[in-house]
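Each remark here refers to the structure printed beneath this line.
For this view, one protein chain was removed and the others were kept in their places.
Then we have chain A:
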Amino acid sequence: IDYTGTDPSSPCNKCLSPNETPCVCTINFTLEQSFEGNVFMYYGLSNFYQNHRRYVKSRDDSQLNGDPSALLNPSKECEPYRRNEDKPIAPCGAIANSMFNDTLELFLVGNESDPTPIILKKKGIAWWTDKNVKFRNPPGGDIPLEERFKGTTKPVNWVKPVYMLDSDQDNNGFINEDFIVWMRTAALPTFRKLYRLIERTNDLHPTLPAGRYYLNITYNYPVHSFDGRKRMILSTISWMGGKNPFLGIAYIAIGSISFLLGVVLLVINHKYRNSSNTADITI
């Protein structure tokens, strides 16, 4: 579902003007079929060059790994997002600075007056190794996170500092999973990132029954300036990942070509054997 709002009829169109903050818009949609099993909610951006060289290297992995010296003295690669007003930025760099900050909420419209909110799970969207090894908060045991990040300032574009990303201590600071997902730079300029999980709660009911829904968006993230697009994608996953027509088509195509060639060669082979057989007979 595209909610960029470039189309004037879109409810999010009003959010394109910069003076409307905070801007909340709502998009209605209908699911024709119910979603069985776990459903995954992605946000997708296009024309966003997360793979630009200047962008990719603009991070400090030792800072993100909780190194105290790197926290206060981030790597030079982070320029021009290294220091702000003489204070080191944590987390530094262009990637962190441009973190996706729209909030998406999903509601099922059961009966007109009382829409049911769908429970969206925040945790379990990042790689396990990233969450537990590669990204670490600065050391400090029981000291509150705010203390541990003392001496640093928030990235320029952020509203809140890094230690206020979430109320849950296991999902705050550098180990916030939204943040970790964002920090894994995408390979192509059009990409999707996992936003939330919708877990199946009851075996009897489908996770998302067919019906009308609406998506509540707190619109913060500007993409219009670079001709980008924002989308929300709901998807189920099979044992081999998301729906991928490429692999299927390619396998079928190659398989049939090979089969065809095999048949042709078999025929040729057979024909030649025949001719040689007849030659044998005439002798």
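Here, contacts are C-beta pairs under 8 Å (C-beta built on N, C-alpha and C of every residue); 3 or more make two chains touch, one makes a residue touch a chain; residues count from 1.
Everything below uses one rule, namely that contacts and distances are computed from a predicted model.
*Asks:* Given that one chain of this complex has been left out, which of "Phospholipid-transporting ATPase", "Protein transport protein SEC23", "Kynurenine--oxoglutarate transaminase 1" or "Glucosidase 2 subunit beta" is its protein name according to UniProt?
*Replies:* From the listed options "Phospholipid-transporting ATPase", "Protein transport protein SEC23", "Kynurenine--oxoglutarate transaminase 1" or "Glucosidase 2 subunit beta", the omitted chain resolves to "Phospholipid-transporting ATPase".
*Asks:* Among A:14, A:184, A:212 or A:229, exactly one should touch the missing chain; which is it?
*Replies:* A:184
*Asks:* Taking the full complex into account, what residues of chain A touch the chain not shown?
*Replies:* These residues of chain A touch the chain that is not shown: 38, 40, 42, 48-62, 65, 75, 77, 79-81, 94, 97-98, 124-127, 129-130, 133-134, 157, 181, 184-189, 191-194, 197, 222, 225-227, 233, 235, 237-244, 246-247, 250-251, 254, 258, 261, 265, 268-269, 272-273, 275-276, 279-280, 282-283.
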